[in-house]
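Starting off with a structure, shown below.
All protein chains but one are shown at their positions in the complex.
Entry: chain A
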Amino acid sequence: MIQLDNLTKVFDTPKGAVVAADHISMDVPSGEICILLGPSGCGKTTTLKMINRIVKPTSGKVFINGEDTTGMNTQDLRRNIGYVIQQIGLFPNMTIEENITVVPKLLGWNKARYKERARELMAMISMEPDAFLKRFPSELSGGQQQRIGVARALAADPPVMLMDEPFGAIDPINRAVIQDEFLKMQQELKKTIMFVSHDIDEAIKMGDRVAIFREGKLVQHSAPDDLLAAPKNAFVESFLGEDRALKRLNLVKVKDVVSDEIATVKPGDTLETALARIDDYGYQNAILMVNDQRQPVGLITRAKARTTKGYCRDHFENVPATVTLEDDLRKVASLMFSQDATWLPCVDDDGRVCGQITQRAMTHHLGSRFRAREAAARNPDSTVEE
């Protein structure tokens, strides 16, 4: 959808020519978010701004939807690209409604249509239209202002959006909320988005693909998981940080790692049965007790089962925590650490046990990519199995 072909920008400064972007070539497929990531001064913002010609390219071409934009009228080009900047840039002299409808008005929509669109957008960013449309930007909080900034960019429903550190100036709590809201919107809208960030966590969270820049060059362009598992060189590796394996926890869902083999006991079973089952399955500490709907209700510890006689229903302990299939491994790891557990039961939408997730399975899953890469490095001819 967005295609950059050898895009180059050379700035003439008193100290000589500075190459801000050096033959950048990349593709962003339709409906994906591509994060441009790198330290400051690496050329990510320059690259972004060359797409809507806020920065005029020295050479190279930008294709949008297969069409070369070089010959297009700058204003027409920009009106069909949503643009969100870090400083938000809402027009303080205009009401929220006027701000949102600027582009539709420029495109010559009639009044009924753009007014309707403003209400639609407010609903989309979950802000009450009647409460906000007639207010001025200065009367809104930073987070609210940037929601309006996003709404303004979406107003004319452009297929492509450029976002320059859009959530950078918002406090961390609000930022996480807005990121989640935005991702939810994106699932429906399927815009093609270029997004500049300097925050590796944001990149991993938001990006379908991440492009890492350094000194005007595109170093690596791949999916976040590939990036973390297989950084191309020492720079990327150091930029991602030493805890990059932990960062992958965000990207892996429980359903990728869960093992559906889990033994359980019923409240009516005896502790002997429980002990036998614990030994059969080789569990170290405990076994899960479920009710007739297979919902977890308790835990029978091995120590208790060995030393006591009776029924499970009289001797169980509380289940420390459960996880769902859609949770990410970061949450799982956090729960395991806080509960001092090596495994957690996994439940489906109805709260029924559908498997378990163990620390071992997690480390194995995360490590497999690294091992595969090392194996490939040792023996480049062999096919890599993951």
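Keep this in mind: contacts are C-beta pairs under 8 Å (C-beta built on N, C-alpha and C of every residue); 3 or more make two chains touch, one makes a residue touch a chain; residues count from 1.
What we mean here is this: contacts and distances are computed from a predicted model.
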| item | value |
| --- | --- |
| Name per UniProt, for the chain absent here [options: "Potassium-transporting ATPase KdpC subunit", "ABC transporter", "Response regulator receiver domain-containing protein" or "Osmoprotectant transport system permease protein"] | "Osmoprotectant transport system permease protein" |
| Sole contact to the chain not displayed, among A:10, A:26 or A:94 | A:94 |
| Residue of A:10, A:102 or A:276 in touch with the missing chain, whole complex considered | A:102 |
| Selected from A:38, A:60, A:137 or A:296 as touching the chain missing from the view | A:137 |
| Among A:9, A:78, A:117 or A:205, the residue in touch with the chain that has been omitted | A:78 |
| For chain A, residues in touch with the removed chain | 52, 54, 74-80, 83, 85, 87-95, 102-103, 106, 136-138, 152-153, 162 |
